[in-house]
Structures are given as structure tokens and as C-alpha cells.
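A single protein chain has been omitted; all remaining protein chains appear in their positions.
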Amino acid sequence: MVTTSAVAEAKVSANGQVDNVIELEDLHVHFHTKLGVVRAVNGVTLEIPRGKVVGVVGESGCGKSQTAFAIMQLVPPPGRIVAGKIVLYPKNGPPVNVLRYDRNSDEMRAIRGGHVSMIFQEPMTALNPVYPVGDQIMEAILLHQTTDKKEAAARAVDILGKVGLPNPKRLLGTYPHELSGGMRQRAMIALALSCTPDLLLADEPTTALDVTTQAQILDVMRELQAEIGMSILFVTHNLGVIAQMADEVAVMYLGQLVERAPVEELFDEPRHPYTRALMRSIPHLGTPRHARLNVIEGGLPNQYSQVPGCAFHPRCPVAQPGLCDVYQPALRPVTPTVEVSCFLYHNLDGTPVAAPTQTASSGTGPPLGDALPA
Amino acid sequence: MLNFLIRRVSFMVISMIAISILSFVLIELPPGSAIEVKLQQLRQQGGDMTAEQVRGLEERYGIHDPIQVKYWKWISRAVKGDFGQSFQLDRPVKSLIWARLGFSVLLSSFALVFSWGLSIPLGVYSATHRYTLPDYVIQVLQFVGVAIPQFLLALLLLVLASRAFNQEVGTLFSQQFKNAPWSLPRLLDFLRHVWIPVVVLAVGGTAGLTRIMRANLLDVLGQQYVQTARSKGVAEHIVIWKHAVRNALHPLIMALGTTLPLLISGEVIISIVLNLPTTGPMYLQALLNKDMYLAVAFLLMLSLMLLIGNLLADILLAWVDPRVRLE
Partner (left out) sequence: MATVSTGLPLGGVAVQKEESAADQVSQWTLMRWRFMQNRLSVGALVVLILMYLTAAVAPFLSPNDYNELDTDHAFAAPTRIKLVHGWPSVCPLTQTLDPDHFKWVYEADCERAVPIRLFVHGAKHRLLGLIPTDVHLFGVVDVPPPAEAAPSASKTAAKDSVASLLAGLGGQNVAGAASAQAETKAEKPPRLFFFGADQQGRDLFSRVLEGSRVSLTIGIVGVIFSLIIGSLLGAFSGYMGGVVDNAIQRTIEIIRAVPTLPLWAAFAAALPRTTTVTQRYLLITIVLSLVGWTGLARELRGKVLAYRALDYIAAARLAGSSHLRIVLSHMLPNAASHIIVIATLAVPYSILGETSLSFLGLGMLPPAVSWGVLLRDTQQIQSVLIHPWMLLPAVPVILAVACFFLLGDGLRDAIDPYS
């Protein structure tokens, strides 16, 4: 019964032209703590096209990981998904509204590991220290693919070889602490890909590794992504990694998306003031040695308070008083492929601003349409 | 592994030597001891014993020797299993301690198994049902369990047992089995009596271990690999029992280092209250009467019990956690 209603609710891609693996709609994740409510994810709408890599960037604490966890319904307590919709379109099978299922239901567990899997930031702690690597990979295979132990072992050896680990047979009985960080992350990738998922959630998979290992891991991921034909939601701080990996980029700030663009366009012409600031903060070749790095002015506001208007306005160099601090801009297309939530690009009523300039400060008309005072 | 064992056993030997010196000095230093009282008696009685024999005893136990000579005389016999004489009870120490030690070991082991068997499920339940009513109840009980002195609990249970169950307490056997050889009825009789001391002994440990289990499981549940297991689609109860609990056992075993001394201390005091045929009452009497060889032997054996317990705990730890290497 749950299944049928879930299917019925699913939004089928209108004419089959858009082929998304997953669609998030107005997702909200709240942490109810003693000190107040943390709105970790505050209305994220995002589609991930099949076979593509979507990068998510943003400052620490902006809700990237929680967005990924929400897809798995694994938001850690006291966090809760309070609103939104997540529709998954498996390769074979009808679309499912993920949030329809109880987080501990069999259906949800079939999705986890079977259709969507995840790699974490810390390879050192992502594998259970008391079980051999092979057992941990086989556990997933035995859950989703086969009940035959021999076959599961064969598949585990196969996938361990694919991620470039030497002597995969011997690795089956090896404990995680006997592997280096890079090897562990490869093992983790093998674990995540062992059941050929439709979507891989990669939460900063290379942050903890040295640069050489990082490059190797990224290569492996790219290769296997193409081979399996899966999509990746790639969370990272590192814009360099984004440039290398992603097809599309989503920029997050305080639980909201502020900009979405294909990767080249984002690097060519960052539009949202936050994106621009983010871009400026990476050092370039040729920057004078002792020049101060361009850090974004100001810090993140208190996580329990809700900033009225645009979340970025207290730190925004081009914030327009009376507008940005009162009304919340929505994510709207600026070009056919780029979406930005900023009053530099569209007015309160949603109409595009004629000539976007960085210093646009003229007041606009009275509040209209969908942008509500916060 | 072999290296580890050799190192540990040699440490144990050194500890035992240090402890024997410490306890010997402790018990010997204050003036007036059972042996002197005994000798005085003998001298007065005169007739029973010749002056020669008295001198022989004095020589043997080094009454007039400096303490280090006394110690040497004692320890060189002790390593051969001759712990000297209990002057209060007029019997060789070795004939007195083994049976009592055996019951102490038995009682402590029962209590340990009991408290582990109880604290793991309680801790798991408490951690996985955080901030619910049962969790609060378990936590309050823990505090009471830790805070209540064991001798008091023994007293309370004693009162309860004689009031409610009309059971004779203060013994491990009914009258007819007391000196009987081991048999099935005697075993059953033993089990019927042993529960009170086991429960009393286990309460404190259970409370402490439940706390540790809860805290560690909460810790482990926050670990990445638990999230990994969930992200594989593993069912929650398997995540908890297979992936989390196994990792939370490590600190529980480490806690044996503090659980065991408490257990042994507890065993001593509650057997005094319940007057059980274990080490406690006899050790206390030996201390009060300055029956030194008996007291030293008990203290040594109780320490040995603790050292062996700790060694077993270390081996168990290596077995549970592959990261621990016994080298």
C-alpha cells in the first residue's frame, strides 16, 4: 500500500526528455536542540540528471552533508526531515517518493545500498574496525544482490580489483587498520559501488587524503561512474576538485541553494555574490606571494537564528538595504542553464533585472508575488 | 602473544613480591602479634611444651630477628607453598585458604557473568531509547546501584530474605550439606543459597557497567562506520548489535580493570556481613588478631586473583578488537 501511493505521488518526468535520477523538492532538515532549532537544510530544490556528477560546494556547516543524509533518510538525531519531497527514479522500476517510507522500513533499506549509496569524508573511520574489509563488502552484496556467499565473495574480489586495490583476494580477510588512508577510501568506494547503485552520494571523499592519492581516487571514481552509468552527488569544499569532477555545480549557503550552473559557466562567470566571494578566496597561480588571501568578510551568523531576507545579506558587499534584508530571493533562471537567487538578477516579482550590475542599489517597487517577508 | 604473556607474567611476579613485602611490613610493624601471644601462652603452660620447642618456633618464625630476616624466612617457604601457621586457629595457613579462595573466585565469577549479562542489554536499551522513561528509570537505578554501599545491600537482602522468603542466610549450604562431599543435591542446595551474595555483588558492577555501556554505545553510534552500515541497508537491530555493540565492548572490557577490584573488595565485605565461608570473614579476623601469616596469604591471593583477572581481560580485549595487538 505504501508502495503504490509512493509511486502514484511520484512526479514522472513530463515527456521523458529530462532524465533525472533524483529530484529534491523544497527539502527542510531541522535539528531541534536545547538551544534552539538549527535549520541545517532550509528549502533545497535540486535535480540530479542520470549519469551526471553534480557538485555541491559551500562553507562548512551550510548543510551539504545533511542534504546527502536526507536522501538516505539517515539524518542523525536530533535532526529530522520536516518537509519536502525526494523522488527517486531507479534505472529499472517505477519512481518512488522516498520520504513516504518509514526510515526503518524494508523499502528504505532496499534503497540504501541498493539504489543509493554513500562514501564519507573520513576513510579512517568509515569502515568498522572489528570486521575484515571483505566481510563488510559482502554484507552489502548479500543484502541486495545474492544470497550465495561464494558468489558474494567473488563479486567483492571483483569490485576491490576494479577500484585499483592490489591483491584483492587477500584483502578480503584484511582488517581496516592494516590499510592506508587511500586504500581504505578505495575499499569504501568498492563497498559503495558493490551493488551498482543509481546514485552515489560522495561526501568530501578526498578531503582527508594527500594530493596524489586524491587524484587517484578521483580518477577511479570518474572511471567507475562512466562504467556503471551512475550519478554522483559530489560534496566538497574544494573548487579544484569540482572543476575536475563535476558536470554541474550547486552552491549552498546556510541551508539554501544560491546558485546552480554547469561547471564551465560557474567558473567563467560566477553570478551570486557569495559564489564570487568563494571564487576569489581560492589562491591562483600568479597571486603575489604575500598578498592576503581573499577571505569572505564576516562569519557565519548564529546557527540558531534565522536571518531575515537573503541569508547572505549581512556579509554581502552589494546588499541592497530595504530589499535584501527584508525579502528572501528565490532561485530563478538567469540563463537557460543557470539559476541564481539574488535580487541583482531578478526583481521581487520575479522579472529579470534589465541590466545586472554589481552596484545595483536602486529601490524596487512594492512587494509583489512570491517573495515573502521572512 | 608469547612475548606478551612472558612480560605480563614477569610483571605479575614482581608485583607479587612487592605486595608481599608491603603487606608483610604492614602487618608486622605494629607491636603485638598473634604469634607472640601464642608463644607467651606456651611459655606459661610450660608443661605442654619444652623451652626447646618454644625456641624452635621462635627460630623458625624469626621472632627476635630483624624484619628483613623474618621476611626472608617466610618468603622462602611461601614460594614452596608453605605460608606458615595461623596462630589464632592453630592450623597451617595453606589448609585454611584454598577452599575459601575457591568460593571467593566462584562467587566473583558468578557475579561478573551476571552483571555483564545484565548490563549489556540494559546499556543497549538505554542508549537506543535515549530520553525515554525507561532510560531515565535505568539511569536513576544506576545511580542508586553505584551509591548504595554493598554491605548495606547485603543487609537489606538479608532482612528481605529472612522476612519474605524465610530463607536461612549467612551460609552457602544448608545444614545437612555443609560438610557433605559434592553431589548433585549439594550443588542444587549451593545454587539456592548463592544467589543472594551474587545478586548483592553484581548490583554495583551492573550499575557501573550499564553506565559505561550506555555512554560507549552512544559514542559508537555517532561513529562513521555505523552510518556506513546503515547506508548499506543493514537493518537497525543488526546495525546496533553487530556493528555498534561489538565496538562498544572494548571500553567495557577495559573497565574490568576497575570492576575487578570493586568486585573483590565487595566480595570481601559482603561475605563478612553474610558470614559466608569465603575469604572475607577469615581475613578480617586475621587482621584484627594480627594473625599475620594468614592475613598476608589472603592479601597475596586476592591480589593474585586481581592480576590474573586483568591478564584475562587483556587477552579478551585482543580477541574482541583486532586493533589491539598483544606484543
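The chains carry the letters A and B, assigned in the order they are written, with residues numbered from 1 in each.
We take it that a residue touches a chain if its C-beta (ideal position, glycine included) is under 8 Å from a C-beta of that chain, and two chains touch if they have at least 3 such contacts.
No experiment lies behind these values; they were computed from the predicted model shown.
Here one chain is not drawn; of B:Leu57, B:Met254 or B:Leu287, the residue touching it is B:Leu287. Residue B:Val273 is the one among B:Val273, B:Leu294 or B:Leu317 that touches the chain missing from this view. Per the touch definition above, the residue from B:Ile67, B:Ala99, B:Val113 or B:Leu156 contacting the chain not shown is B:Leu156. Considering the complete assembly, chain B touches the hidden chain via residues 11, 14-15, 18-19, 22-23, 26-27, 29-30, 143-144, 146-152, 155-156, 158-159, 162-163, 170, 257, 260-262, 264-266, 268-269, 272-273, 283-284, 287-288, 290, 295, 298-299, 302-303, 305-307, 310.
We take it that only the chains that are shown with their structure count from here on.
Work out the mean CA point of chain A and of chain B, and you get 55 Å between them. Of all residues in chain A, those touching chain B in their complex are 72, 74, 76, 104, 109-114, 117-118, 120, 122, 125-131, 136, 139-140, 143-144, 175, 177, 188, 191-192.
On chain B, the positions that touch chain A within their shared complex are 222-225, 227-236, 243, 246-247, 320-323.
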